[in-house]
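The other protein chains are all here in position, but one chain of the complex has been omitted.
Let's look at subunit A:
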Amino acid sequence: MVATTTTTMRPLIENVSRRGFLAGASAATGLVLALQLVPLRGALAAAAPYATGATEMPHGAVNDPHVFVSIDPDGTVTIVRHRSEMGTGASTGLPMVLADEMEADWSRVRLVQAPGDEPRYGNQDTDGSRSMRHFIQPMRQCGAAMRQMLEAAAAKQWGVPAGEVEAVNHEVVHKASGRKLGYGDLATTAMAEPVPPLEQLRLKEAAAFRYMGKGNVPMYDLHDITTGKAVYGQDVALPGMRFAVVARPPVVGGKVKSFDPAEALKVPGVEKVLEIPGSAPPAKFAPLGGVAVVAANTWAAIKGREALKIEWDDGPNASYDSAAFKAQMLETARKPGKVVRNEGDAEAALASAAKVVTAEYYQPHIAHAPMEPPVATAVVGGGKCEVWAPVQSPYGTREDLAKFTGLPMEAVRVNVTLLGGGFGRKSKCDYALEAAFLSKELGGTPVKVTWTREDDIQSGFFHTTSVERLDAGLDAGGKVVAWRHRSVAPTIMSTFMPDPKLQAAFELGMGLQDVPFAIPNLRCENGEAQAHARIGWFRSVSNIPHVFAMQSFASELAHAAGRDPKDFLLELIGPARKIDTKAAGFVDEYWNYGDPYETYPIDTGRLAHVVGLAAEGIGWGREMPKGRGLGIAVHRSFLAYIATAVEVEIGADGRLSVPRVDTAVDCGFPVNPERIRSQMEGAAVMGMSLAMFGEVSFKNGRAEQANYDTYEVARIDGSPLEVHTHIVPHGYDVPAGGVGEPGLPPFAPALCNAIFAATGKRVRDLPISKHDLRAA
């Protein structure tokens, strides 16, 4: 397992990214903790541990109750949330699992946020839709251990065998005598009990679950959020804190040639102007550099920045032009690329097919644009560095801060605030590094760096841009006999290494290689592309362009064959089977989101099932009035199966609305159905944003969009307000999959398939807003 392929096999957008792709591999394999998931055989078949990719992540998982739980004498149970909260509910969900397993009453549970400390808590990278799927087991184990320790302490106090007592809803009961002890009464003694080894843990039966699978626990921060008390990164305030904004090079790789601070320093409230050194790409998450204005408040800093006179050296990306780059990608996609999957002989089958269908799809760059733009507050002085920031990767941030400041890890602390959205942007800690730099330069003065919305949209880590070209061969009966998918897109790895040009295994494994169709001749290729902007992961990552193309094309083929798109899609998926990736011609080992294939195989039966559920939900096949149409798409990503059916209405004026969406989700054991629903509702809206408006285009190396007026996102009056989520019921025996990301990929193709059904117009170039949808 630790061969050279490790980096490509791992979960590892994150591993690759934050440890540096080479160092990361060895660091990760060397740091799997002792308290790991050892397969448990025997008694508890219903809750037998299963292998996940958690152990492959840096610092793995920890299941020690002493790390995660403490009990006050008044009975308050404090649980540590070690993952970041950016809206998925994971930081409520995991403690909820622990509380359920330890029979704690949720109303008496308090949560505290862990700082970045993976050796203590296990992996903290809140991305990859991994929180629940990697930590439900360790959290159950923590909870069960704590419950058994409470029972043991009570039994000892009463002098009765442990088998006679039972923990029930925040107290331990001795049935025979009717005696009871509250968790507060046992606070000290229970903690002194030895932690039971894994093989002695008794997990609860599903029938005894209070919270798991119920959806009855609201987000922990709900009240604070609705009253303005919740503290996001933007809300950190320290005594004596100064406020900074930074003028960054408008072209990635550019730098300051010269600057004149005189006018800026005249702005009332401006105190200091200083240069932040930049770094030529690939620079991981190092700051872009530029000129910082430090002031008494944010507005003064913004005004000061406006008054700066800066001459930039634009560097090698000065001519980056999205239109020209698209043409270049198209050209590449029309030629053979590196073969990444080869089943049968697609070339021969295309050559001899009765009919060949070809389509080319385009995905522009997109920006995360979380409601809270990047922001961080730092104090660096006296040999210490402390940062308060909304970060998805607190420990990675700490490592980067240590390197950046030259301080040892022990001297660096990262405090995690709530995140006002993340979507992958806040896995990249350049903003925290900027704050640390400024505080250090100012001799330890607390500094808050705020990114304006313009900074966020123009200077982020963009989702890649791509061209996907598909060719399919149909036989005389309309059956697909050949499929060839060529993908051309700058890779995320370009942020970490010079000129990689080809997509990494984790990108290929997101909707290109893993096309789940039963087609005898199937070939996937990857053409070269060079990055000219910082490329980063965005919620659901490469699935966005790959699946837009794959699922649009499936519907295009149905049309070519004169068939119903849903029936045709099911036929393409074929019989229920677990795909044998080797037999299916995957050239390199399939990434599988970093999780073991035995636990999470590609199961086409589950895929087909959600197609049926979504179709049934939306009333597939019903008569549609003029201007209305239904579309459907399906995809397995992040180890969950999601089908989306969209009803679209196109007015006579070409205006598009989405009266209804049905999303069917099979994410294994649905731990928190209420948050699964909210994620699906949100994915439909974000899907709408990306499909309708999502585009950051570059001209002369500069992003052309700047704020929500030019980089539009879906608003309430243009969004689907009737999203019906259908969750496939499963028990704990079907391992939990991801939820935060997989709702997104099927939305755009389902929408475009619906537009085609309504108008006969096929949108292949995103965003949709560029197209005239009026009836011809």
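Here is the rule we use: a residue touches a chain if its C-beta (ideal position, glycine included) is under 8 Å from a C-beta of that chain, and two chains touch if they have at least 3 such contacts; residues count from 1.
Keep this in mind: contacts and distances are computed from a predicted model.
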Could you check which of "Acyl-CoA dehydrogenase", "ABC transporter ATP-binding protein", "Isoquinoline 1-oxidoreductase alpha subunit" or "NAD(P) transhydrogenase subunit beta" matches the UniProt name for the chain that's left out?
"Isoquinoline 1-oxidoreductase alpha subunit"
Sort through A:307, A:330 or A:721 and give me the one touching the missing partner chain.
A:721
Just one of A:634, A:684 or A:766 touches the chain that is missing; which is it?
A:684
Of A:221, A:321, A:441 or A:567, the residue that touches the missing chain is A:221
Return the single residue from A:452, A:487 or A:526 that touches the missing chain.
A:452
Take the complete complex as the reference. Which residues in subunit A touch the chain that isn't displayed?
85-89, 218-219, 221-223, 225-232, 234-235, 237, 243, 268-269, 296-300, 302, 369-373, 418-423, 450, 452-453, 674, 678-679, 681-686, 688-689, 707-709, 713-717, 719-723
